[in-house]
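Report on the structure given below.
Here the complex is missing a single protein chain, while all its other protein chains stay put.
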Amino acid sequence: MSASRPPSTLAATSAVLAKELRLERRAPQTLTAMALFSATAIVIFHFALGRDEVSGALASGVLWVTLTLAALLGIGRVFVADSEEGGLDGFLLAPVERSALLIAKALSLLIFLIGVGALTSLIFAVLLLGPTPSVTQWGSLAIVIVLADIGIALVGTLVAAIAIQTRTRDLITSILALPLLIPVLIGATRACEPLLSVGGGGLATRWLMMLGLYDLVFGLLAYALFDYLIED
Amino acid sequence: MTTTKPLYGRRLTGLAIATAVVVTASIGLAFFYAPIEVDQGFSQKIFYIHVPLAIVTLGGFVFGGIFGVQYLRTGESRHDLRSYTAIHQGLIFCIGALITGSIWAKAAWGQWWVWDEPTLVSFLIVFLLYCTYQPLRFSIEDPERQARYAAVFAIVAGVFVPVNFIAVRLASPLIHPRVLGSSGGSLPNDMRIAFYSALLGATLLFITICKYEMASKNNRAQLAALRRSISGESGDISTGRSAAPKISPS
Partner (left out) sequence: MASTDQAVVCEGLVRRYGERRALDGIDLTLKRGQTLVVFGPNGAGKTTLLRVIATLLRANEGSVSVLGNDLRKNGREARSEIGFLGHSSLCYADLTARENLTYHARLHGIADPDERIERLLIETGLESRGDERVAGYSRGMVQRLAICRAVLHEPELLLLDEPRSNLDPAAIDQVEALIGAASGRSRVIASHDPAGGLEEADLVLGLRAGSPVMLAPAGELTAEQIGELYR
């Protein structure tokens, strides 16, 4: 008889996360769709704005509208595989803390978002961005993307858990997530604006603090409420 | 089985009369007692409608969240009904606040909408978020799950409101002098009296309407239960899909 004892939350989280990443590697749907969407969106912005180059507030806006809408695609997929194949029940039957699912799902969404964020910024810099950011500015940009993506991943997982039980999953995901993400968008665009300006500028800590506050508040909220969404 | 629960809404008449009196009095005070504001003239009178509506809206959303917490704790459907009603009426008051705010903006700054008035912009965002409350409820069939998810929404949205206000305020350069703070703290005495009575009027109006909505929902549920017991049916109650809370007629 093989020995078994209830795994820790960390062990359960890593099991779910490994499964998520394996699923995405096996059938790379979410990441591919998000990346393709972002690249196409930048091309669309080129024509819609009628510009070959953008900078400053406009550049920041284009980048974050693209990333936010791409995030919606990812959010819409968070629990799809589980609901189709009963994987949620599979998790719920295991002797583990429910929060492990929240953490693992948010982490895997975060990994996707950061991947898409990095790729999109590169494509954006090549295709549409006027000024060339310095190494420090790239670093600052990375910090903003990570902080904003943490918030998007947390709220996104929460919204996805709500939406998966509704009849109109895609509609609910979008109309619920977009207004909730407006503060993230405000913080991220304002923080990126000087980084993408001609002449350039530094990072304003108050936007980072705002993003950090958002991450903290909604992280705690998601942790407190997640159980009510997956239990029955 | 006979229902012994008292009908809701029997004591509402008194409250409704009190509300009518206070609302009428506060309108009178606002138009005839409070002085004409020096800078903005007569158009500033809308302040006595707009700001109370806005404050009551936020109060409604906060209580929606608090009742949501209570629902998750207890699982009692009356908390769900309270949360639903507070948010439903809050949304209606929110529309009022947005429209009066827009009129005020037109009168004061010549434009129907100003983006550098953070409170107004925050209200628009909050309005857009709470607009999803009904569609969310409607898209979940099981009443118990619907109530639970609605409670989670009410709590998340309730916390979102202040976070959103902070973010929007940080992002808005304050160009327009804030002649009148939302709190009414810097008002001259006669204006303050008119403002507080208007706030009281709006609050009473909100409570009265909420109580009437809950009374109506409860009475309808009891009526349906009576009909069923008369016709001798039992088991399933197929009232169709609804965004409104289910009330158990026990």
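So that you can tell them apart, the chains are marked A and B in the order they are listed, and the count of residues begins at 1 in each.
We adopt the following convention: contacts are C-beta pairs under 8 Å (C-beta built on N, C-alpha and C of every residue); 3 or more make two chains touch, one makes a residue touch a chain.
It should be emphasised that the depicted structure is a prediction, and the values quoted were computed from it without experimental measurement.
When the missing chain is restored to the complex, the residue among A:Pro7, A:Gly115 or A:Gly200 that touches it is A:Pro7. Listed here are the chain B residues that touch the chain not shown: 142-144, 235-237, 246, 248. Residue-level contact of chain A with the missing chain is found at 1-7, 11-12, 14-16, 18-19, 22-23, 26-27, 81, 84-87, 89-97, 231-232.
What we mean here is this: only the chains that are shown with their structure count from here on.
Averaging Cα coordinates per chain places chain A and chain B 32 Å apart. Interface residues of chain B, counted against chain A in their complex, comprise 72, 125, 128-129, 131-132, 135-136, 139-141, 145, 148-149, 151-153, 155-156, 159-160, 163-164, 166-168, 170-171. For chain A in complex with chain B, the residues that touch the partner chain are 158, 162, 165-168, 171-172, 175-176, 178-180, 182-183, 186-187, 190, 206-207, 210, 213-214, 217-218, 221, 225, 228-229, 232.
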